[in-house]
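Removed: one protein chain of the complex. Kept in place: all other protein chains.
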Amino acid sequence: MGNEVMSVLKKDYIYNLMLKGKRQDGRSFDEIRNIDLRTNVIEKAEGSAWIKLGETEILVGVKLQVGSPFPDSAGEGVIITSMELNPIASPDFEAGPPKEKAIEMARVADRGIRESGAIDLSKLCITEGEEVWIVFIDIHVLNNTGNIQDAASLGAIAALLTATVPGEREGRGEDMPMPIRDMPVAVTLADLGGEMMVDPDLGEETVCDSRITIVSNQDGSISGMQKSGDGALTEEQLLKAVSLACEKASELRENYLLNI
Amino acid sequence: MSDKPEKFIDENGLRLDGRRIDEIRPMKMEIGVLSRADGSCYLEWGKNKILAAVYGPRELHPRRLQKADSVLIRYRYNMAAFSVEDRIRPGPSRRSTEISKVSREAFEPVVLTHLYPGAVIDVFAEVLQADAGTRTAAINAASMALADAGIPMKGLVSACAVGKVDGQLVLDLNKAEDNFGDADIPMAITSEGEISLIQMDGDVTQEEFKKAIEMCKEGCRQILEIQKETLKNKFTKLDEVEIPEDEEEDVSALVESTLTSADEGEACEDEEVVEEADAEDDSEDVDDVEDVEDDEEAEDEDDVPEEKADEVVEADPSFEDVEEEEDENPEDDEEETV
Partner (left out) sequence: MEREIVIPGQLLSENKADSGPGTYVKDGKVYSLLYGVKNAKNKITVIPFSGKYIPSPRDYVIGTVIDVTPSNWIFDIGSPYDGLLHVSEYPRRVDSDKMVSTMDFGSSVLLRIKDVNSSMKVELTMRERGLRSLDVGRVIEVTPTKVPRIIGHGGSMVSLLKKETNCEMFVGQNGRIWINGKDSEMDLLTEAIELIMKHSHTSGLTDRISHFLNNEDDVVSEKDDAVLEKDLAEDEEDEGEIREDTYRKVDALLENDD
């Protein structure tokens, strides 16, 4: 458990496919797996999304509570993003508090939403300096077949888009839709022998030298980025990844978010 | 959270959600829903949404947790942060730890633990949405996930709760009945009719308790029917098809035949292949497998030991039939090609 050794034959197979411009599941390098996205699946949550990216499955729930603002942003709501790599999702995940991998992915998802200004936090202020809405984004990973990061990010913004601020329930005025201003979308590419592959599956994640996640917004601006893995990228690779990620993010936004 | 209703049961004997007092909430389930798990089940019961998965039997680390003569069963009941009205902190709580323990113990009587010494079977039950009765819902789902994983079990486990509202016993509590009722008695029952989980809080008379068991049994019987149907319907078409008979063959010998020809195809290995006259051991390994059915087969004591051993080996899905056939001709598998 947890330290699965991939056979050399399998690694060679993935690598040799790459040399021929192919991938295990027949996708092209710039092709994302099939996505199935359903929103408002958990009535008890203020917003929710169940996303399938290939066979990777993630459930994101958004809950709101009344709480205190941070002293340095007294007039703004608060976002708290957590991710659990539940042992239900993979034989490689173990129960226990989130480890660095889960924390990294949760923080990347969090930054994408926070830095893009996707949520108008000033509208989540109830009484300046005293009461604000705290937005909990909980990412529950159910099945991992690779690229949890992109599924989590897409699920998070989808869940936010369907969320309602429960003013009535909490005795803080009327219900209102979550004040969303932008739709940040993360796209991850894996560097496999110098080739950049979008939406890596489990085998590619294992074989690749490094991964780069780029979060981009509706206007094409970039609001988050993270390189992960023990390899290094050339400047050319990085720039190519950015342009491809923005293009793919725009497609995802068009296909899955704008109609929510 | 809603306030306590004035009455839980109306003049027609119906509950707030329209059910009779002995009626369970609608339940549906599906198995094989997660690709990474060895077995899985998604269950909806009322507004409960549960995902259960089984991994294993698999290797257990650290070694000190290993049980020398049986498999360790671990059960993790976990609530998603967003599964209830007020968000809960992710991770284990005292409540979830206790539920995990008693739920694990609900399965220990039915799983054949002696077949996988030193290994672990992990059962994960994720409560994605909670609506009263999550521990019993999780057990119903976990039972299905175990079957889906091909774990040998003496039977399925079914679970539900009986409670008391307005001085009356009711089956399968809903949220309001759970929150404001006078008693809550969750039970898990094996398909042999034994009670493998019982908890209780509240206040009932002994008479009421007896009646509660009967109601619970009836509820579990209905749930068992849904479980059976779900399993049988997964391969509806299978009933019509014939399974060819090659399942019964000597797999080892046939595998060997593929080995030999692969060898030939490969020309000569540079390594020296030692052809040894193996000291073939007819006794094989079966005799050191313990008879797991001991306690239940008192009357079978007169069985010849060899047969008993066989039975246990047979109980293991993966042993196939190789053993028997090999015992008959242990020497000639080199020639045992087609």
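Each chain gets a letter, A and B, in the order it is written, and its residues are counted from 1.
Here, a contact is a pair of C-beta atoms (placed from the backbone, for glycine too) under 8 Å apart; a residue touches a chain by one contact, two chains touch by 3 or more.
Just so it is clear, the structure is predicted and the values come from calculations on it, not from any experiment.
Counted over the whole complex, the shown chains touched by the missing one are A, B.
Within the complete assembly, residues 28, 30, 32-33, 38-39, 42, 44, 47, 49, 51, 56-60, 68, 110, 112, 115-120, 147-156, 190-192, 227-228, 231-239, 241-249, 251-252, 254-263, 265-266, 269, 271-276, 278, 281, 284-285, 288-289, 293, 296-297, 299-300, 311, 313-323, 326, 333-334, 337-338 of chain B touch the chain that is not shown.
Residues of chain A in touch with the missing chain: 3-11, 13, 36, 38, 41, 43, 50, 52, 57.
Following the convention adopted for this analysis, only the chains that are shown with their structure count from here on.
Chain A and chain B have Cα centroids separated by 33 Å. Contacts from chain B toward chain A in the complex involve residues 34-37, 47, 49, 51, 53, 55, 58-59, 61, 76, 78, 80-87, 90-92, 122, 124, 126, 128-131. Of all the residues in chain A, the ones that touch chain B in their complex are 1, 42-45, 48, 55, 57, 59, 61-63, 65, 82, 84, 86-91, 95, 97, 136, 138, 140, 142-145.
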